[in-house]
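Every protein chain except one is present and positioned as in the full complex.
Chain nomenclature is as follows: A and B, assigned in order of appearance, with residue numbering initiated at 1 for each chain independently.
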Amino acid sequence: MSAPAQPPQVKALNCPNCAAPLTIRGFEHTLTVVCPNCLSVLDAKDPNFAILEKFQAKQRVEPLIPLGTRGKWRGDPWEVIGFQVRTIMADGVPYSWSEYLLFNPFKGFRYLTEYQGHWNDVTVLRTLPEVAMSSGNRIARVLGQTFRHFQTAEAETTFVLGEFPWRVHAGERARVMDFVAPPRMLSSEQTESETVWSLGEYTAGARIWEAFQLPGKPPRPVGVFENQPSPYTGSVKQIWLLCLFLLLSLLSVSQLFLIFDRQEKVFEHSYDFKPGATQEASFVTPEFDLKGRTSTVEVEISTDIANNWAYFNLALINTETGQALDFGREVSYYYGRDSDGSWSEGGPHTTALVPSVPPGRYYLRVEPERDPAASGMRYGIVIRRDVPSMMFLWIAALLLVIPPAFVTFRAMGFETTRWRESDYAPSGGGGD
Amino acid sequence: MSVTANCPNCGAPIQFLWSSAVQTVCPFCKSILVRRDVNLERVGAVADLPQDGSPIQIATEGVYRNHSFVVVGRILYEYGEGGWNEWHIVLNDGSSGWLSDAQAEYAVSFLTPMAGLPPADRVAPGQQYRWNGVVYEVICVTRARYRGVEGELPFEYWDKSDVIFADLESRDARFATLDYSDPQPLLFTGETVDCDALRLKNLRQFEGW
Partner (left out) sequence: MRHPIYLIYGLLLLGMVTLAEYRGWTFTSVNELKNVPKSVRDNPGAYRSHYMYYARHVGGK
């Protein structure tokens, strides 16, 4: 057995450039460490911590999770030991995101990335994804999941702080390709020497704030991030299924009424309207019985007019109670031929559905009107008792469809916003 | 099954964790000892191994695919970007394998006899090879410096100069290494493993953890 060795220690040292104190928490994994005071990049493997370069940051960035913070993440303790800001250029506009390096001596390393309030929990993937084309879309497949290509960009490291288990260079560049399958994201980082794949999972800032016991609130997310899960997932399908169920129920209701309503013809007659007779053209029909519950009465008038109009003043009068239900209907029908072909407007028939007529003995008072110059008109009146109104069903169906349509519209809007930031936006390219 | 012998250099008792060990290192005088029949022959010495961040140590135990194993030896390599360990593990069925450990990214692999392996000057990233029905792609080719050995190894291995390794990955988390330490390339195949899945016990302590 080996002689017991002293457990690895956290190293405390002074920056060779500015003498500020710094600690190395990554034990022997740390290759490069950045002085928090003067931002010099130091060689952690050199006994004197030789200065590799003075990192000339244009702007000093304060990490949202301070270096050295420990938190419980996925059941294990992790410590934030490194931080970097990476920038891509899209249409001449720089877009930057942050990366936090998390360390646990038994579990290794993982990352948290942040962009405009959107966080991702990232680990290195050690299986090779398969990149392919599928129906015109660039995709990547790994571990049974398919990811859609979102963006390819060249990323430059623009700010570093803390420790890293690799050599850090100012202006380090890598070609980054992102593939998404919300809430997951598959990314590849390609440098001259190698390509590294990683898998990220979208995480709510609140979870991170809770895990690392950070004060205040996480930054509010802006816009929709590439692998941000849609709040509408599953919702759209569910609401349309519910809609289908309700529409079928509506159909059943309408069928029931079609079957059980009497739709009984209680009166039918044809008449002639002589030309020139505009005054006192009123008459009454013989009496008829309206049976059953308080229900509708349909008055259907069919005429033989052509390129003319007629108006019918109608009143359904109850002989016993003396109650009259007054209404009117216009009939107008015009047709002809022109350069575009034949056309027609209106029709020679009309129907009125009188509501809530109590049962009893009734007659119909009819007073037709016509253009005094018009020719004669032959017309027929048919009265039916207890005819269901189709209008309610159509309106109800429309009202049932509106909420799912609205939800679908919102869901599509969410996705449109997501993809507007991708390489596939209509304007031809967006930011990260 | 342990075998006891005495170090020919300093006389300290050597207890073998693995009966089939070919080589071991005396923990006290750091002599490299090779088993020749009944006796141990001293063939050299190993310098103090540099400090490294691996949580694994000799006698760490774990489970791989329902076989429990013990870490009995190690080979330490360094390269431009850092270092890694090849931990020699012995499973409960007596077989010998390797747990490679680079910044707590683990892979378990076993020596796989294979013909037609590419020579060191031919292998390059992006190449694909099909061994035992699995397609592997070369991820990186590393020139590493041998830094030392510790514990029990299944072969004689010490004082190597620069060694070339090629790492390969497959589409289903499999892993392979081409080891060019010897004139004849050696192939090790296995899979990448998640730290939690190994259920490691008897790990090193770290200050503050």
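In this text, a contact is a pair of C-beta atoms (placed from the backbone, for glycine too) under 8 Å apart; a residue touches a chain by one contact, two chains touch by 3 or more.
Note that the structure is predicted; figures quoted are calculated from it, not measured.
Q: Among the chains in view, which touch the chain not shown?
A: The chain that is not shown is in contact with A.
Q: Of A:20, A:50, A:204 or A:324, which sits in contact with the chain we cannot see?
A: Among A:20, A:50, A:204 or A:324, only A:324 touches the chain that is not shown.
Q: Based on the whole complex, identify which of A:111, A:166, A:288 or A:334 touches the chain you can't see.
A: Hidden-chain contact among the options goes to A:334.
Q: Considering the complete complex, identify which of A:145, A:282, A:375 or A:417 is in touch with the unshown chain.
A: Once the missing chain is taken into account, the touching residue is A:282.
Q: Could you tell which one of A:124, A:352 or A:411 touches the chain left off the display?
A: A:352
Q: For review purposes, identify every residue of subunit A that touches the missing chain, sorted by number.
A: Those residues of subunit A that touch the unshown chain are 234-235, 238-239, 242-243, 246, 249-250, 253-254, 257, 280, 282-284, 293-296, 309-311, 313, 315, 317, 319, 321-328, 330, 332, 334, 345, 352-357, 363, 365, 367, 369, 371, 386, 388-389, 391-393, 396, 399-400, 403-404.
The rule is short, and it goes like this: only the chains that are shown with their structure count from here on.
Q: Taking the touch rule as given, give the residues of subunit B at its contact with subunit A in the complex, in rising order.
A: 15, 27-28, 50-53, 55, 57-59, 80-83, 103-105, 107, 125, 137, 139-140, 150-151, 169-173, 175, 192, 195-196, 200, 203-209
Q: Which residues of subunit A touch subunit B in the complex?
A: 1-3, 7-10, 25-29, 31, 77, 104-109, 124, 126-130, 142-143, 165-167, 193-195
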